[in-house]
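For this view, one protein chain was removed and the others were kept in their places.
And then chain A:
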Amino acid sequence: MMKRDKKEEEEGGANPFYNLEKSSVLQEARTFNETPINTRKCCHILTKILYLINQGEHIGTMEATETFFAMTKLFQSKDLTLRRMVYLCIKEMAYIAEDVIIVTSCLTKDMTGREDQFRAPAIRALCRITDTTMLQSIERYMKQAIVDKVHSVSSAALTSSLHLAKTSPDVVKRWVNEAQEAVNSDNIMVQHHALGLLYHIRKNDKLAVTKLVNKYTRHSLKSPYAYCLLIRIACKLLEEDNAGPMFEFIESCLRHKSEMVIYEAAHAIVNMKNTTAKELAPAVSVLQLFCSSPKPTLRFAAVRTLNKVAMKHPAAVTACNLDLENLITDVNRSIATLAITTLLKTGSESSVDRLMKQISSFMSEISDEFKIVVVQAIRSLCLKFPRKHSIMMTFLSSMLRDEGGFEYKRAIVDTIIGILEENSEAKEAGLAHLCEFIEDCEHTVLATRILHLLGKEGPRTPQPAKYIRFIYNRVILEDAPVRAAAVSALAKFGAHCDELLPSIMVLLQRVQLDMDDEVRDRATFYLNILAQHQKALNSAFILNSLQVSIVGLERALHHYTMEPTETPFDLKSVPLATQPLQELSKPIMEASSGPKSTEKAAASRQDVYAEQLASVPELANLGPLFKSSSLPVELTESETEYMVRCIKHTFPHHLVFQFDCTNTLNDQVLENVTVQMENTDDFEVIRSVPAASLVYEKPGTTYTLVRLPEDPTQVTTTFTCTLKFIVKDCDPNTGEADEEGYEDEYVLEDLEVTVSDHVQKVVKPNFAASWEEVGASNELEDTYALASMKSIDEAVKSIIQFMGLQACERSDKVPDDKSSHTLYLAGVFRGGHDVLVRAKLAFSEGVTMQITVRSTDAYASEVLASAVG
């Protein structure tokens, strides 16, 4: 708190707009209505308004509109500065005020007028306030402006067209001739912007893009910016299919006379997905050359690029080692940091100590952003040289103690956590460092995260008792969210370690006097559970907590309270939390930094589906949505007349197949579109919900509802599917369809229903506790020889995919040198029954698997156990 006050004071001194009041500024804006206009004063007020908007101040529609109209009166002044301020404000207010089209004529006049200084900004403002319906009326002026001989006007028109293309692609497409003419401009910016627009217009037509690139690679462009763009376009084409001439073009750019183009080409080549060492070499030598350039920007660009690709192409980057060594002492610390961290990533184990020493000598001089680069390098080093973890841990912990912002601290914490999860030897040291860190940690998010980790990992270490003091200190010293997290962590120790239980009970009793409701409630809750001394309860409510979707729970509870009923609320009716998709695939190198992982979307994809399905009357009353398949199944080849993809939704006793269909023919309209499926294996097709009409390129959805068989063990089948519809021919230009149509059908690929459609992944942080909790009453065990598997790793991957369960305890990662491995899987079967699978795998000429299934439901066990067979 103290810190913040001081900061605010400093800011207040330097910023004249500090402490601006929205209401008084808007009051002042009434000055605009006065005549004659006081130019200076009005400019100043406009600046204030811009400042407020850019500070994120919310301005209501009414007040914004009033201010906007007052501002329009300033058009009577011819003052250059004032008018340009007005343009800026128009752009900022375009989406907050109403009726902003009122300035259309004024802006049109300015954009076509004699004052060149007005023309470009007027175009930008005009395009911002113009929507598709109004665009027709200014189209003529836009076309003229694109080919205007004044460069700034032409550039403004081109870039504005790019923005307009987002909302009115069809209109902007008609300006292709003008854009083409502008590409021939002798101004480098106009050429660049024109090429950008041209590409945007043709983006979806691969043939046209190829032609475009071919054309301009031959007539050499004058603008280096346009060249860079061309390289990027060529790269995209290359990504889609490996066409030879595109690569040749990019490679030839390595010999261009502009450094910008050379760098762009080198950057493109080293970032390509598949490149041979031979292709890579010339690009790397260009970067190597840049490393010793007298220009710091070039050195920076080169070393940054090498840093990024160091893990992918270590051999190529090692070739530059000598040059990188020279950059270690670069006066520009950013360059030095990147050089060292690149060397760390590629260097040998023996050089690690020297480099770490070097970098610690100036850690205090570099900005947080580059400190994060260092942290990331350390993380990849630990993966490469697990034996070095103790040096790294020490280094990281000293970094934790230093000054630094939230992002930086988070990167370090992420890295430490990453290391200790990967490497069990590092676990205790890592936890110790984190314990020390939370003793003095100003970031609530990090403190709660670490406490959660301590609760999860601490009880399973050899000496769990030593963590208790650190955790309990938090309960005494911190604010409520941290205290609550600490309470939960304490409870986990109590639940897992019998010898600590009495002391934990005492501590929790003390917490019952806490001032905060949440903290107190948690303590009471845990105390009552722990007092039962039942392993199953501990596992279900403390060690492995609730798995439901929060949004789903809210909705279900709301629903429950709306309809008074005698029956108690059934937690099984709440949809489960779906696993975030990146869970397993997240590459460890880039796990830290970046705000992307912090805020979870409030409603998951499945919550969205649940809502959509509930709004279709024919699909109501199916019960809670249990699962939606994560990846849609394509039922058509790509680039055929119609595109159909299917998402499977599983309900307690039904399946709903959602077919998303797209009609790619612009001379047809399809009506009454359904997918016909045949009854098979006791799966009964009940009804279809047709898509009323499918017009060109506008996706539509049809559903088919299927009842599951009575026999609870019968869960898999294959459906044949046919798309049925009425075709009406239509005019491709107007979209007007004939009166008469005829029936037609289109055969789709078969659709499979597998075991994984009936189970939902669930993480059990403490698998052993859950295993005991579920118990052996429905246990099934079997042994299989998986002859086709070439390694344990391969077997693990296919078992996970086949069963659709969640791997727990990181058992999906198979150590390289082991010939046996145990895989732990957890999930919930349709109907809300827990299922746990333990698969012991051994490798000797093929994989043998002993699989044990436990479930709260006998049928679920049976289905899962027979799934592999």
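Just a few scattered comments:
Note that a residue touches a chain if its C-beta (ideal position, glycine included) is under 8 Å from a C-beta of that chain, and two chains touch if they have at least 3 such contacts; residues count from 1.
Here is the rule we go by: contacts and distances are computed from a predicted model.
Its UniProt record calls the unshown chain "ADP-ribosylation factor-like protein 6", which is the correct pick from "ADP-ribosylation factor-like protein 6", "RBR-type E3 ubiquitin transferase", "Large ribosomal subunit protein bL17m" or "Cytoplasmic tRNA 2-thiolation protein 2". For the chain left out of this panel, the touching residue among A:M134, A:M363 or A:I391 is A:M134.
When you scan A:Y51, A:F75 or A:F385 for touch with the missing chain, the hit is A:F75. For the chain left out of this panel, the touching residue among A:N19, A:T35, A:N274 or A:S638 is A:T35. Residues 33-36, 69, 72-73, 75-76, 99, 101-106, 108-109, 112-114, 134, 137 of chain A touch the missing chain (whole complex, contact as defined above).
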